[in-house]
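Left out: one protein chain. Kept in place: all the others.
After this line comes subunit A, so read on.
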Amino acid sequence: MNAAVQFVHEQLTAKKEYPRFKAGDNITVNYKIVEGGKERIQSFRGDVVKTQGTGATATFTVRKISDGVGVERIFPFLSPNVDSIVLNKVGKVRRAKLYYLRTRSGKSARIKEKRV
């Protein structure tokens, strides 16, 4: 990252501590939403499809099956609306972008867990 860009983000962006995760891991993202003027925390649990970008604009995509429909959400790593991230399972995958999950369903869309 450019030194100037780094300086700007040191000043303006709050530091965040998350567990390290990668594509294939199962995580729960607790994020803030404003509903009727009140703020509350909602959680989104699913598999990480990809992490993308560098520095301040990096994002990650989480996919889950909600009522039989695949739902993907993109979260910026540094968003102040992401309250916390919980790492549930470490997945055993062989690539960094799991786009193949989109065309699969049921047992073949499952990711094997890596036992450590």
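Convention: a contact is a pair of C-beta atoms (placed from the backbone, for glycine too) under 8 Å apart; a residue touches a chain by one contact, two chains touch by 3 or more; residues count from 1.
Keep this in mind: contacts and distances are computed from a predicted model.
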| item | value |
| --- | --- |
| Choices "Formate dehydrogenase", "Large ribosomal subunit protein uL3", "SCO2522 family protein" or "NADH-quinone oxidoreductase subunit D" - which one is the UniProt name of the chain not shown | "Large ribosomal subunit protein uL3" |
| Listed residues A:Val5, A:Ile41 or A:Ala96, member touching the removed chain | A:Val5 |
| Interface with the undisplayed chain - residues on subunit A | 2, 4-5, 7-9, 11-13, 32, 55-57, 76, 78-81 |
